[in-house]
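Omission of a single protein chain aside, the complex is shown with its protein chains in their original locations.
Labels for the chains are A and B, by order of writing; each one numbers its residues from 1.
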Amino acid sequence: MNITAYVVLSGILFTIGCVGVLTRRNAIVVFMCVELMLNATNLALVAFAKQHGNLDGQIAAFFVMVVAAAEVVVGLAIIMTIFRTRRSASVDDASLLKY
Amino acid sequence: MYALHGGESIPVVDPTAADGVFSLLWLVIALPLAGAAILLVGGRYTDKWGHLLGTLLPIGSFVLSLIMFVTVLGRDESDRQVMQHLYTWIEAGHLNVGMDLLYDPLSALFLLLITGVGSLIHIYSIGYMAHDPRRRRFFGYLNLFVAAMLMLVLSENYLGLFLGWEGVGLASYLLIGFWQHKPSAAAAAKKAFVINRVGDMGLSLAIMMFFVLFGSTSFSVISAAAGNASETQMTILGLLLLLGACGKSAQFPLQAWLLDAMEGPTPVSALIHAATMVTAGVYLVVRSNFVFELAPDAQTVVVVVAVISLLWGAWIGCAKDDIKKALAGSTMSQIGYMMLGAGLGVAGYAFAIFHLLTHGFFKANLFLGAGSVMHGMNDDVDMRHYGALRKAMPVTFLTFAMGYLAIIGFPGFSGFWSKDKIIEVALTQSPVVGILALLGAGITGFYMTRMMLMTFFTEKRWEKGVHPHESPAVMTGPLVVLAALSVLGGVMLAGNWIVGFLEPVTGVAEHEDPPIPVLAVSALTVAVVAVGVALAWFLVGKREVPRTAPQDVSFVTRAGREEVYGNKINDTLVVNPSRRLTAALLVTDRRVVDGVLTGGPVAIGAIASVARRAQNGFVRSYALSLLGGVLIVVLALLAVNLA
């Protein structure tokens, strides 16, 4: 099995997610880009697990998925609250927590 | 017992244990001390009878002192030093200081002076302070003073002496500032204490040096071993002791407090600032004869200081219009004579003490007389407002006149004998010093005659509404006794008694004849005094005395009124520089010392206030810096792995 393709795909997905987080203002989109990055790592983990022939990577991927799910619950709740109070989901508007 | 030293013999303090009446030695101090404690702790409850108790207790001490004096006279000359060990005060390593009392001829005379004159002044104060609401407290302080002064002269070691020394300083502080609601009194009290403390530095250092050199502060140990110390060590010790003596006895250069001290009630000026406390410096020098005899250079300095002081004080006495301040200048001058006597060595010690005693009589007499005059003049102290009081206050006038004749050295009066002897010894040892002392005697004649004329003679210059009257018997009684003592004090010299009596303490002087016959010295002294008196008669008695002090006066008078610029000198040399130093140190402490130590936290705070700008609140910029961080870490790992 050629691992290269998987790793490259994972890298491309991660980069897309990364650029999305850095450039998009909408909180929902930023959030989805974070998910994309997480899944890119999942892909890499699973691919390496397959290559090495053990389950370590897959277990790690499950961990990531569980944590991501929990994160979605909290994150979406926060975004909802922000949207409700400010009528905007732009991350740049929520900049009160600063020096 | 005598320690041999270079041909001279210095008496060693070698007392026997106290027995008989001397086992009550502690009681002499304890009586007035108990009085002070009862009156000061008892507060208002003792107001009614406090002054009576406060007077009775010193009288009790006087009776005890008298019995001891008679007892000691009956003893053999070699058996006249008695020591009572009360308890161990301080002990650590070699340092072992006992509460030890020493009764010898020197302290015997002091005991009589302190308790005797002290009791008279207590009696006088009953009348003088009758209208003061705090009279009870006044007597408490006076008793405290008497107890401390007795401790000073009775202690067998320098530390105990220092206890009394500071005790009298405290009593003096409290009594000068007795009318503490007057800011001038409070300031004078503080000034007296602080200047005394400068002198105490000398005494403290001397105590330390005694311990380091001899392993003890006891007179007996030091006097026995003194001959083994080097002359340099003894000279330093002598100078340190002299510094202490200068502070307490208001000698140059620590004289500035004495005139301000006249802010206190007049009995205080009489007891503390004339008769007893200020003479403690003379006592110290005479008591430490085993030091000074081995330090000729220190003795020379004593003589120089004494001569400066006796002229300085006389100068002030001539110019002051305040009767108490004029007397204070005179006190400084007379103590100068005593110091001179003490500085002249074995030949002079006894005469210094003799003059100290007669001065105690006549100066207490003069001060109390001045107090009596003030009492009748509504507490006015300005002699320019007096005049012709001899009719209004006959008893005060007569007693004051006795004191006057004694102090100027009128032949036959006590002051004549004592001052004459000092001048004679001074002339024998150094003609220059002798002539300066003679000059001082002339000035004494001048300023005392001026005081006498301005107060009791010349025309009336009274303030409106002042009706001079004679003081009550409780005040004039002590005046009469003191006047009698001023007249008759000279008997102590009969047959050279006092010299012989003090010999166990001061040593035996080799007889030396003065350069001119003794009678000629006396005649010369009387002549010089007569010139002074005549001068005063022509300058004061024959002219009209202006009611306000004239301003167009010579430099000499102006300087005298300014106390020969003693305060200005102190301010310029010590007080102002210290003020500036304090101010500078305050700034240094805040800016430099605290600044350096709190500088670290302050710098961290400054850096943080710049760095916190990175926290701009934009999530995406945080994410970018996160990415940057990751990239750096990855690149660093690559660099390490590939290298």
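Simple rule for what comes next: a contact is a pair of C-beta atoms (placed from the backbone, for glycine too) under 8 Å apart; a residue touches a chain by one contact, two chains touch by 3 or more.
We adopt the following convention: contacts and distances are computed from a predicted model.
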Candidate names "NADH-quinone oxidoreductase subunit M", "ABC transporter permease", "Esterase" or "Heme lyase CcmF/NrfE family subunit"; UniProt protein name, chain not shown: "NADH-quinone oxidoreductase subunit M"
Visible chains that the absent chain touches, using the contact criterion stated earlier: B
Options B:D100, B:E166, B:D420 or B:E563, residue touching the unrepresented chain: B:E166
Which residue of B:A17, B:L52 or B:M201 touches the chain not shown here: B:M201
Which of B:L52, B:V70 or B:V212 contacts the chain that the document leaves out: B:V212
Missing-partner contacts on chain B, residue numbers: 3-6, 40, 43, 87-95, 99, 159, 162-163, 165-167, 170, 173, 177, 180-183, 185-187, 189-190, 193-194, 197-198, 200-201, 204-205, 207-209, 211-216, 221, 224-225, 227-234, 294, 581-583, 585-586, 589, 593-594, 596-598, 601
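Rule of thumb we're sticking to: only the chains that are shown with their structure count from here on.
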Complex contacts: residues of chain B adjacent to chain A: 612-613, 615-620, 623-624, 627
Chain B-facing residues of chain A, complex: 18, 21-23, 25, 30, 91-92, 94-99
